[in-house]
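On to chain A.
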Amino acid sequence: MRREEVIKDLRERFKEEIIDFFDKSPKRVYIEIKPEAILKVSDYIFKSLSARFNIASGVDTRYHVEILYHFIFEDINLLISLRVKLDKKKLEIDSLIPIFEAANWIEREIHELLGINFKGHPDLRRLLLSDDWPEGIHPLRCDYKEWDEKAIRDRGV
Partner candidate 1 sequence: MSMKLKALLKSPWVFHLSTGSCNNCDIEILDCLTPRFDIERFGMLLAGSIKHADVLLITGSCNRQSVIRLKRLYEQAPKPCLVVAIGECSLSRGLFMHSYNCPVPLDKIIPVDVYIPGCPPKPEAIIAGVVKLIEKVKKEKVESKK
Partner candidate 2 sequence: MIYLFYLIFYGFLLTAIVGLLASWIDRKVTARVQYRVGPPVLQPLIDIVKLLGKETLIPKGASKMTFLGAPLAGLASVILVSTLLWVNNVSSNSTFLGDLIVVIYLLTIPSVSIIMGGFASRNPLASLGASREMKLILGYELPFVLAVFVPVIKSGFSIRLGDILNYQLQNGVIIGSWSGFIAFVVVVMCIQAKLALVPFDIAEAETEIVGGPLIEYSGSGLAVYRLMKNMLLFVLPFFLMILFMGGLRFDGIHLLWGILKYVGLVAIITVIRNTNPRVRIDQAVRFFWGPMTVLASISVIMAFLGL
């Protein structure tokens, strides 16, 4: 399948779900989709188009929390990033674990660093932050402030 075919296929198949389509460069395509459709779209990309799941990355912009799911089509050297924008009031999205195991850790990470709830994730335990990190504080949020009064932030010399 060539590059154009993949893009055309995706555009037609998910006409309803795609909000925005940005063809950045020959190797990069950004597709914004509705959050509800993430399972459907990634399932198709992973299973039918047999792309490899690269990673997901979360970004806290002022208005939304975005999650980008990066998929790579290695045979045609194309990287498709699925973008979903989540409302700050309702930070919830379906977990991708039913489709591939690879999403397990990254969802745990995004859960603790950005505070997004992944529906259907089997265990959303801590991954990176320490045991004494307080609940409800997410370091990658825009509004993150130092909470630990004991922390020393100078050279101490």
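On how the list was made: all candidates are chains of the complex that A comes from, given by their letters.
The working rule: a contact is a pair of C-beta atoms (placed from the backbone, for glycine too) under 8 Å apart; a residue touches a chain by one contact, two chains touch by 3 or more; residues count from 1.
Since this is a predicted model, take the numbers as computed values, not measurements.
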Given the candidates 1 or 2, which is the one that touches chain A in this complex?
1
Quick one: which bits of chain A touch candidate 1 in the complex? Just the residue numbers, please.
129-133, 139, 144, 146, 148, 150-157
